[in-house]
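Only one protein chain is missing; all other protein chains are in place.
Residue numbering begins at 1 within each chain, and the chains themselves are lettered A, B and C in the order written.
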Amino acid sequence: MNEIVDILISASFWAAILRIASPLIFATMGELICERAGVLNLGIEGIMVMGAFAGWIAVYAGLPLWGGVAVAMLSGMAFGLIHAVLTVPFGLSQHVVGIGITLIATSSAYYAYRLSLPEVTSPPRIEPFQPVDIPGLSDIPFIGTALFSQTPLTYFAFFTVLVVAFVLYRTPLGLALRAVGENPSAVEAQGLSVTALRMGAVIVGSGLMAVGGAFLTLSAFSSFFFEMVNGRGWICIALVVFGAWSPSKAMMGALLFAGFDALQVRLQQTSFGAMVPYQVFLMIPYILSILALVLMSRRANVPAALMVPYNRGER
Amino acid sequence: QDPISVAGIYTVPVEQQWVSRIHIAAEAAKAAGQITYTFSENTANTDYPRVMREYAESGVKLIVGEVFGVETEAREVVLDYPDTAFLLGSSLPADPEYPNLAVFDNYIQDASYLSGIVAGAMTQTGKIGMVGGFPIPEVSRLMHAFMAGVKETRPDAEFQVSFIGSWFDPPNAKETAFAMIEGGVDMIYAERFGVSDAAMEKGILAIGNVIDTQSEYPKTVVASALWHFEPTLQAALANIAADAFKADNYGVFSFMKEGGCSLAPLGTFAGKVPQGALDLVTEREAAIKAGTFVVEINDTDPSI
Amino acid sequence: MTATPLAQDDPVLRLCNITKRFGALTANDGISFDLARGEVMALLGENGAGKTTLMNILFGHYSADDGSVEVFGQTLPPGQPGAALRAGVGMVHQHFTLADNMTVLDNILLGTESLWKFGLGRGAARARVAALSRDFGLEVDPDAVIAALSVGERQRVEILKALYRDARILILDEPTAVLTPQETDALFDTLRRAVALGLSVIFISHKLHEVMAISTRVLVLRHGRLVGAVATQDTDRHKLAEMMVGAEIIPPAPSKATPGVPLLMLNRVTTAGLRDVSLTLRAGQITGLAGVSGNGQGALADLLSGLAVPRAGTLEIAGDTVTDWTPRRAIAAGIGRIPEDRHKTGTIADFTLTENAILETYADIPNSRYGWMDWRGAEQRAEAIIAQYDIRCPGPGTRIRLLSGGNMQKLILGRVLEESPRVILANQPVRGLDIGAVTYVQNQLLNARDSGAAVLLISEDLDEILTLSDVIHVISEGRLSPAFPRGTMKPADLGQWMAGQGFEYAA
Partner (left out) sequence: MRLEAIANPTLARSIGLPVLALVATFVVGGMLAMLAGANPLLTFGLILKGAAGSKFALLETLNRATPLIFTGLAVAVAFRARLWNIGAEAQLYAGALVTILIGTKLALPGVVLIPLMGIGALVAGGLVLLGPVLLKTRLGVDEVVTTLLLNFIMLLVISMLLEGPLKDPMGMGWPKSEAIPRDARLPRLVEGLRLHWGFGIAILSAIVVWVIQTRTTLGYEIRAVGLNAAAARFAGIPVGKVMIKTALLSGGLAALAGFSEVAGLRGTLTLDLSPGFGYTGIVVAMLALLNPLGVVVSAIFVAGIFVGADGMSRAAEVPTYIADILLATALLFMVLAILLTKFRVLRG
């Protein structure tokens, strides 16, 4: 028990939570935008892989780190465009297209990696984002180390949540996005283009997912590895539901998930951890997600038109 | 003499430490004109037997790879292609019923033991962390040897062991290492990618495994236990050339006395490691090579 | 016919030769007309005549294959609702286009500002909506969520949406189909105010008395063609009906009922929406249920359908108290159910006519045996219903989605009546149907009564209730009035009860 308290009162534990949550937050916001507009984007896992690769290779080739983030975002948007074209105007099954995008984005990233670096036997490294202390704030005892000594991309992740929430709830664009996920005919009857709104949401959302992937190679780590996204995309899909399609709640979900991940890693080293198979710790976040869903289920407000393609002139 | 055609089939990308050593040895032999070499990486175990057959059908003389996940099925394929030599990483011993199958594994406990001696001499706190993928014999064996080495120079050392449940999740491995460092560890055994990065960021020391990563972490990686696949491959090639390839255990070619493993040069840490430890390393290395000292092979899960 | 379609000097709207085809079907065939300032033009036609299609073209949902739309002298680009909105056209669709989980204000604001603006300006918008509400008599809480609103309130939101955008031309596609008489009166009041302010209105309805009451001119469509245009003052209901259908319509004239034994009884039943309700349905009698929608009609229908169970009190069928009450039990007990919403609960849009015809009886011979479907048997059954109820369709293998509302309703009717139910629950059986179909359905219900069924007719149309019912109950806030025999109540009396008066004295 003491060991757990020790973990909870260490600033580095809280710092780790923010770090682990960052890629999840980016990708969750991306998925949330897509779903708010009515499109389930199962391409998320692959788009994250592509973002991780594209951002990394751009920096490896000489671009500055923020250039890498931009390249990652563009790569995600490119795959988002494919997803959007197939699911929005053509109205193809969002399940198939999503899984197809995940497959094609992942394998394209691997293929491109192997073509560009055929000879390496040990993954080359770049100089990743370093933690930046926020003047003033980072000197506050405990809180400073816990919250304000992160890499710029982590700060950016939380800033993204603010932007997404602001746009969704405080601008005409956000209103239109939410409406198109609720009832596309309402949007069309008000003279807006359902297609443009949904495609835009999927493209921008996919861009954010890719930034989430790039966090892994540009901030959390310094090289690109195959399979390094390791199911994080799927988690984000759960986090969107967990957060009842609200940006702030989804962010809390990401933090909670990251919290259990950080705790899990630390618990393994305790006397308690030695008694329990490590798989149990790895399982905790998933089981908690399901439990949370059960508790939240009654209050969840699924976008009414989620997964329903819209074809003008068809009832 | 014509180069021997060789194909590699790997279930992971060739960047993975273990496979990279096979790949490098094969590339070197290819560069030397000894062999022709092609490979398939990231092959799922479901597809593994098919890929074996495809290469065998195409007339490849020697197939190298790893069949830890498809031991039984791979042996069926082996029987169907008696003219092809198979040199496969496997947990099972060679069996004369499969005359064209020789098995190997990275038995580099000798080098791991020596790296432990160095680690024990370099730790201040006496707390040493180890981050692994899964507790399989290949990993456990080296961890045990490493711990035995540490005990030589630091008998009171404490060990923390974690498995991340994945072969490839460097960010996760890094987080796990961070957690250990917070717990007071100042020396860490980097079985997975990602661990040395954590050590570097937090300014503690690390011991490499299988490959030498000191050039990338010059201030962090003190020593590494290196695996050299070359003796294993060369032995197989020689047997094929002599038409003497048979069921055999090539694991021994990873032993130090065969040149299958070594302690990486101290490099940036030259002069920083206590002389006493270095003397012990030299002494034990000689003894191992002479066969007077045997590092214990212990395949049990070190986290229990 | 004194009014010609193209007679205006300075029309606000001009449709020229609009033609629209869906595959082989011509939904609109060279239709032209003008709309004058301050005019209410009614558009009439049977189900499937092409009214909605025409309006959809005008509004830019569809693009016409031929022809053009001019608003205030400007030709509208085809297929762009945005352009129509900007030109001053506002449309209230037959099926509402509101986002249910969003507020009234957000629905109104949607698309009215440049997407790239910062901030929504909800404050100013709220004030403007309040002003419009006042001017046009459209009472609604701007911060209410749509899902919590009644149908009438939703319609007000739809009209506010158009007015908020300064619409000069208002199109209403069957706005009254789902309204109570009171709500219809309020709507007409709003329309009169709008016209007085110089707006023009196109009004679609199947209810001829409404057309007579509100319009200044009537256009009639048949099979996609414009077949007539008259000034309202020069015509009457009978002439309009004849123009629409091409033949005279004889309204149902019920004979005297011969009530029999009670077949279904509610004894002081309370459910989610009913309070202490007692009701007896007798053989050979139509019991009408009048009331403002949302006062418990749905709850009563759910109870009889098997979707709800009594919380207190008992439900007796032929003298036996039911337990384990489910839709399946209800069907087995001989209750035939015509649901309120034929699209959502009455049929499965992507099922064929055959599959829809056996929806309640698929588990019985001849549709299936021992869990195995007998598709030949099922199809024969569907064919019999199609023949007997005169359902216009390409065949039993057609997906029901492609049928008009009237024909869909006939299939439901056939499915129910063919089982010779002892009790019939008819919930809004003629909603949205054209006058020919209405007459047909009503006659079928009368026939069922005459062959001994007990019918419960739920309707918000007092005329319908007064014409068909042998006894009438009024429902208000979940309470049921006493039974009023035919001829004892005037519409005004019922209206009092519907407003909740009289219940203090009732049991």
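The working rule: a residue touches a chain if its C-beta (ideal position, glycine included) is under 8 Å from a C-beta of that chain, and two chains touch if they have at least 3 such contacts.
Since the model is a prediction, treat every value here as computed from it, not as a measurement.
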{"item": "Which displayed chains the hidden chain touches across the whole complex", "value": "A, B, C"}
{"item": "Absent-chain contact - pick from A:I4, A:A61, A:V96 or A:I143", "value": "A:V96"}
{"item": "Missing-partner contacts on chain B, residue numbers", "value": "11, 38, 40-47, 49-51, 53-55, 57-58, 68-70, 72-73, 80, 91-92, 134-137, 140, 165, 299-301"}
{"item": "For chain C, residues in touch with the removed chain", "value": "23-24, 63, 78-79, 305-307, 326-328, 330-331, 337, 339, 344-351, 355, 359-360, 362-363, 368, 371-373"}
{"item": "For chain A, residues in touch with the removed chain", "value": "40, 82, 86, 89-93, 95-97, 99-101, 103-104, 106-108, 110-111, 114-115, 195, 231, 234, 237-238, 241-242, 277, 279-280, 282-283, 286-287, 289-290, 293-294, 297-298, 300, 302, 311-314"}
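Simple rule for what comes next: only the chains that are shown with their structure count from here on.
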{"item": "Chains contacting each of chain A and chain C, listed by label", "value": "none"}
{"item": "Chain centre separation (chain A, chain C; CA means) in Å", "value": "46"}
{"item": "Whole-Å separation of chain centres (CA-atom averages), chain B against chain C", "value": "76"}
{"item": "Chain B residues counted as touching two or more neighbouring chains", "value": "none"}
{"item": "Residues of chain A defined as touching chain B within the complex", "value": "10, 12-13, 16, 19-20, 110, 120-123, 125, 216, 220-223, 225-228, 230, 261-262, 265-266, 268-269, 274, 278-279, 282"}
{"item": "Footprint of chain A on chain C - complex, ascending", "value": "56, 61-62, 80-86, 91, 93, 95, 97-102, 106-107, 109-120, 161, 401"}
{"item": "Parts of chain B lying in touch with chain A, wherever the complex brings them together", "value": "12-15, 17, 20, 23-24, 42, 160, 162-163, 165-172, 174-176, 178-180, 182-183, 193-194, 197, 211, 213, 216, 303-304"}
